[in-house]
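All protein chains but one are shown at their positions in the complex.
Presenting chain A:
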Amino acid sequence: MRRALRLKRALVLSPPLLWTFLFMFVPYAILLVYSFWSQNYPTFVPDFQLGNYVLIFTDPQYFRVILRTLKIAFFVSLGAALIAYPYAYFLVFRVRTPSLRLALYMAVVAPLWVSYLLRAYTWKTILGTTGILNSFLMSTGITSEPSSVFLYNQTAMIVTLIYVFIPFMVMPIYAVLEKIPRSLKEASSDLGIGRVQTFLNVTLPLSIPGIVAGFTMTFCLTFGDFIAPFLVGGPDGQMIANVIASQFGASLNWPLGAALALIMLMIVLSIITVSERFERLGQGKFA
């Protein structure tokens, strides 16, 4: 009896475990092994040395790329949060008609079904010299010539990535705001507190788990992005994923690429761990 149960459990669990093992742990293990190899251009040879890691931590160019990527990821998350929060708040607390609320919610979420590449590419046509922004500025007489300052820089990347990843910020914030009982705001008001203070003392603290979740997703997605730098980023717009891609491509330095990829993984994992701690603080309270 017990053996039959154990066999059943093994049968149910083995496909996902096998999948995870084959396509997660094996590749990571391979990456780990590669990261200790050494380069012998145009090939690389098996080895066990920490040279790749030493290089990453001593050569300022890698450090600078990681720092820049963190900075861009931070600004994208911050920008997305600043736009998504008021939007989600408006949907949950101001829009009275459920169908309208759903429509406005889907307006933000639906672009997720459109190819990511296409959505990023859109901004090329908006910000470019022959783009919508420039023709608007020229037709209104604000500028006389098309300007190239909008495209191929970090701001363009941040704008594009905010647009691309904002659904991941709206969704968790919307979910957490919707879960806040209406009576809590009424209770605050009943106890003599006005709207602004009610927001700061009740609604905002209770929505922190949603903000943290959205921030984490947006941050990690941006951190690993390499399309936006490629499409709208300028010469100073390289992010860590682009560097890794080039190590596995043009530079033909897989060991260095592997070491960079593992460091990136570590950074993302630590961010997720910290944010999970945060989220847990807000759990189990609506019981």
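Operating definition for what follows: a residue touches a chain if its C-beta (ideal position, glycine included) is under 8 Å from a C-beta of that chain, and two chains touch if they have at least 3 such contacts; residues count from 1.
Basically, contacts and distances are computed from a predicted model.
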{"item": "Candidate names \"Cytochrome B oxidoreductase\", \"Spermidine/putrescine import ATP-binding protein PotA\", \"Heme exporter protein B\" or \"Outer membrane protein beta-barrel domain-containing protein\"; UniProt protein name, chain not shown", "value": "\"Spermidine/putrescine import ATP-binding protein PotA\""}
{"item": "Candidates A:L78, A:L133, A:L184 or A:L252 - the one touching the absent chain", "value": "A:L184"}
{"item": "Residue among A:V159, A:L177, A:L206 or A:L260 touching the omitted chain", "value": "A:L206"}
{"item": "Touch residues of chain A, complete complex, unshown partner", "value": "181, 183-184, 186-194, 197, 201-202, 205-206, 282, 284-287"}
